[in-house]
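Of the protein chains in this complex, one is absent; all others appear in place.
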Amino acid sequence: MTEQAPAVAAPELSVSQWLNTPEPLTLAALRGRPVLLHAFQMLCPACVSHGTPQTERAHRMFRNTDLQVIGLHTVFEHHAAMTPVALEAFVHENKLTFPIGIDTAGGDGPIPVTMARYGMRGTPTLILIRRDGSIHHHGFGPQDDMAVGAMVAAMLADF
Amino acid sequence: MTEQAPAVAAPELSVSQWLNTPEPLTLAALRGRPVLLHAFQMLCPACVSHGTPQTERAHRMFRNTDLQVIGLHTVFEHHAAMTPVALEAFVHENKLTFPIGIDTAGGDGPIPVTMARYGMRGTPTLILIRRDGSIHHHGFGPQDDMAVGAMVAAMLADF
Amino acid sequence: MTEQAPAVAAPELSVSQWLNTPEPLTLAALRGRPVLLHAFQMLCPACVSHGTPQTERAHRMFRNTDLQVIGLHTVFEHHAAMTPVALEAFVHENKLTFPIGIDTAGGDGPIPVTMARYGMRGTPTLILIRRDGSIHHHGFGPQDDMAVGAMVAAMLADF
Partner (left out) sequence: MTEQAPAVAAPELSVSQWLNTPEPLTLAALRGRPVLLHAFQMLCPACVSHGTPQTERAHRMFRNTDLQVIGLHTVFEHHAAMTPVALEAFVHENKLTFPIGIDTAGGDGPIPVTMARYGMRGTPTLILIRRDGSIHHHGFGPQDDMAVGAMVAAMLADF
């Protein structure tokens, strides 16, 4: 019996430092569970006002499911301002409780490694990854609450 | 082989007049499809500001699925104000496009028939009904967008 | 010594019925006090969501000044729906406490008398009237809170 390969496999994360988690997370280890990945910058207004609080609400709403919510700090501008210590203060002030990884700085340019792997156009970006590791949704800009709830539930129901 | 009865079966609707639909709707005929039932009054502030526009958004978001969205005008107060002609003007002004039934007036009291059958506590009330006709959710008061999206998607995925 | 006439004098109100006031109000009797006049329809979505609650907040914020806040129900469409009894229910449900007059029905057309006198383009309309009876502001559509606060205070300070 043959098994069809997923249309687009989600690239692995490259993270230089983690917050809000005792151990590093990898998509490989999360295979079998759906993942909500919120890429943001702490000084991006649409992230602060919409995407990041939405992600915190999703983290709380689906805490009794096997969804894994992950934040990814994809700094591609103002690098001197959005340092790890600044991110820690931001996370504290905004009472964020989901695991957050700092995207590894790019070798020869402003774009960090994971952001480049996914071809993200900016922040906020929402990536939803199915249990089989394929990309279910890749959305740039503010995402509608009802649509996010529906897409996550569809991934949860898909075994 | 035995089949387990649904925990709580959704009572049938009793409607005296329909808007936005060429033919009357019944839950019996909708068996096999999930249903979102939004009970409201056109002069209920929390309906106007939250529940009714949320229902319109759900109607549009899930239009390519087999979800059936239904509004139910459950007038239990200010009967002289919330007449059918007033409801028609309200529907027109608020650009509502989902089917809306007027709950049949109660025989000996202010509570209309369907509202009484469901034991609704007031408006807005959101009732979600599974494909098998059982009640998935019965919520009084404003309902969170993300939760509504997730619950509808869960019903859609349940065959 | 000569006195300059006001640029545009506010026409008198024509009201067929009053709510929330023991006695009818007239601009003539209010001369010497600034007036905030909010023209609305109970089924106008931008009134319900913005203009009417803004007027209630202004009524409460300036209650210790001599500003007179007045609502005017200028029904120019859906006359069969927006009846006096329907308005009373609307006022009750939305907990409105400022005086509201029902604009006198027009003789030969849908536009009521006061609305026609002022040349209002629709609802909501905000009219601000100075102590000397002249029009300070005539705005159609949603009005910014900060601007309304500033204009009212400017009228209050103008003796």
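To keep things simple, chains are lettered A, B and C as they appear, and every chain counts its residues starting from 1.
To be clear about the criterion, a residue touches a chain if its C-beta (ideal position, glycine included) is under 8 Å from a C-beta of that chain, and two chains touch if they have at least 3 such contacts.
Source: prediction; values computed, not measured.
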>> Under the definition given at the start, what are the shown partners of the omitted chain?
In response: A, C
> Quick one: which of A:36, A:69 or A:82 touches the chain that's been left out?
Replying inline: A:82
> Of C:10, C:126 or C:151, which sits in contact with the chain we cannot see?
Replying inline: C:151
>> From the list A:48, A:111 or A:157, pick the residue that touches the absent chain.
In response: A:48
> Can you list where subunit A touches the absent chain?
Replying inline: 43-45, 48-49, 77-78, 80-83, 85-86, 88-90, 92-94
>> Contact with the hidden chain only, please: which subunit C residues?
In response: 54, 57-58, 61-62, 144-154, 156-158
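Convention: only the chains that are shown with their structure count from here on.
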>> Using mean CA coordinates as chain centres, what's the gap between subunit B and subunit C in Å?
In response: 36
> Which residues does subunit C have that touch at least 2 chains other than itself?
Replying inline: none
